[in-house]
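First, the structure itself, so that you have it in front of you.
Left out: one protein chain. Kept in place: all the others.
Coming up: subunit A.
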Amino acid sequence: MDFRNTPSRPSRRGFLALAAATGAATALGGLPTFAASAAPRRPTESPLLAADAAAKNQLWWQAPGSATSMIEQGLPVGNGRLGALASNDPGRELLMITDATLWTGGLNDTLESDGQFPYGRGDFGSLTLLATLAVDIPGHDLGAVDNYRRTLDLAQGLVTATYDIAGVTYQRQVFASRPDDAIVLHFSQQGRGTYTGVISLAGTHGESTTANSAGRYASFGASFANGLRYGAAVTAYSGTGKIAVTGTSISVTGCREFTVVVSGGTNYAPDATAGFRDPSVDPERLARSKVLAAARESARDLLHTHVADFRPVFEQFAVDLGTSSAAQRALDTWERAQARWRDNVPDPEFEAAYLQFGRYLLISGSRGSLPIGLQGPWLDGNDPDWMGDYHTDVNIQMTYWLADRGGLSDTFDAFADYCVAQLPAWTDVTQRLFNSPTNRFRNSSGRIAGWAVAFSTNPYGGSGWWWHPSGNAWLCQNLFEHYEYTQDRAYLAKVYPVLKGAVQFWETRLVTTTVTDASGATREVLVADRDWSAEHGPQDTRGNTYSQELVWNLFENYRTATRVLGRDTGYGETIDGLRQRLYLPEVSPTTGWLQEWMSPDNLGETTHRHLSPLIGLFPGDRIRPDGSTPKEIIAGVTALLTARGMNSFGWANAWRSLCWARLKDAEKAYQLVVTNLRPSTNGSNGTAMNLFDIYETNPGRGIFQIDANLGTPAAIVEMLVYSRPGRVELLPALPAAWAAAGSVSGVGVRGGFVADLSWRDGTVTEVRLTSVGGRSTTLTAGGASRRITLKPGESVTVRSL
């Protein structure tokens, strides 16, 4: 072992300093509202990557999208709050723009006759589109352009399209700037070309756009029935040609280059006591002031400001899974997806790019506003499936499994802040409604405390569809794990009330029952009250594995939190006493599987999408294939996972992959990643042209669900690094396809570390562990282990374990 303690490496962190210099601070608990902000500081030097350096993290295509194919072909940009899909059609650039807070609906606290929540776009609500922006350039019909190419630069957060017409090369860039809080489109050309066209901004709920010729902007504003105000504005400018307001549009005539700036938002506020509104915000007016402020800057400065903000975040993590062939590199992204499936030849660079695309989405969709729901801020209409909401029985949890693993801890804040902001409403609704006599899931004890949610939640404290009693524990699992990664006590203190409320809920919900062990001895145990094993099987069973595991995890984490924070420590011990009395699942003598219910029988669908009974394997880690868990439990878990099968869809495949990674079956874990990369055709399950994950709801109808785009990358990372407090294992499930040589850096490690490692021929050649708060852990690779002790900020590099 070559062992060397060093001070924290400055290089990667140096970029963080650059980011801070732009004024785009990433403080905890920032207000996720559309608000006035100080003028960004502009970088004095270009932060742009050189072309060859940028190419490593670029996806590219040889065709644009169109108005009817945005979900499959639109390229996503986002500043963490505003998201847009861009068509990049030369003759008609189209942006479908979503603000993460543009939700209909409300508290939704009138239960239906069965004690469950309404789930409609009026009552519960739905995420909706803010606006469409079109830039029509009639002379640039796609049928007449050559060498069309568009690129999604993941590292710099930049969409670029280029094409030739009659010897002139035209280029457009689209980016969503967080520092300038706007989406920018810059059109330029090389040659003697000019642009003539029309820029149109339109609402999607019947608003009227008005234009101001003196101000050279167009805008609209309106409000929903729920009182939410919203608005958007666009302006354009050029150093050549003519830009003028024509009717409600902006015309561009004979411009050698021009720039379009669009912004918008709502008066949503993450404050239950204020009814989730900030009455001081006039969104249309604010949008106007933002676009006009940005338009005082050159397009170059806007781009540099954006890249200086985006790139350092992206570069907190890097991955190299091996070298692809020249033939693969010659293919565009869609061709590569097709070839990967057709030929079954590993394409390590493409597979790494898919991981980075997930990180790109997280950066673009989860900074400074509401968290990413089922689609993030990337809609193509006002009726997203399942409202584009927050699903609490795997989807939102999976979405955030990537954050810490993928070097994007800060993107987790949107999720944590959401839970904290919703807590008062969740608590109020739970305590008023959960024990309604018509709610089949009510507490038999008749007592109620803390909070719970339904399967769906909105940003107004509202729940939708059925109560989901275990959902609170699962949300808390994510919240606590983020603490484990960061060791950030201030963060833990922030989310502590959320954890405690969930614990209190469960304290009133557990019931006692008597079980008989294999030996014939009986004992009294605590079990969860009547419930459903997340969308699967009977709806009135007690002690479901799903609930038992989640509550076990919640109680354990809670006790840790009380100790870390020095709060409620006595209560923490009480709760841990309950944890020790929890019934834990057994292996069925009938099926050989870990039981999903307190029954040896298979009460559900063998290949059901959910892996609820495996939640103690992943995302939990009570079940560990390291000798500490009885081997018959490991065998039962393996048998159940095997029975669930290898052929589901998006998030279900990602979860399976994560479980196989935990079981160190690298090839199965990899196969599921590959299955998710399968090109989607006619809505079939798999990956769309723009790499969005598509779930086939009905034959021929596929929808975008973002969770697999983030969960599959999480699985890739989990194949490379496993961690829990006190232990980090390198390359636990490295598939042959990536074994030759590779590296990954910036991987979050539970216990408060970041790992950078490289390998060759399947063996770790070097690892650097940096403490972000952690003090000691055991580093394991290839069967060898080493105890590591570091001070926060210190690094250690190990060359041969």
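Keep in mind that, in the parts below, contacts are C-beta pairs under 8 Å (C-beta built on N, C-alpha and C of every residue); 3 or more make two chains touch, one makes a residue touch a chain; residues count from 1.
The rule is short, and it goes like this: contacts and distances are computed from a predicted model.
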Worksheet entry | Record-based protein name (UniProt) of the chain missing from this complex, from "Alpha-galactosidase", "Lipoyl synthase", "ABC transporter permease" or "Amidohydrolase family protein" | "Alpha-galactosidase"
Worksheet item: Where the complex has a chain not shown, which of A:A53, A:A144 or A:A736 is the residue touching it?
Response: A:A144
Worksheet item: Pick from A:K242, A:R285, A:R300 or A:R342: which residue touches the chain that isn't shown?
Response: A:R342
Worksheet item: Given the contact definition stated above, which residue among A:T590, A:T681, A:T697 or A:T789 touches the chain not shown here?
Response: A:T681
Item to complete: Pick out the residues on subunit A that sit against the missing chain.
Response: 61-66, 68-69, 72-73, 89, 141-146, 148, 163, 166, 325-327, 331-332, 334, 338-339, 341-345, 681
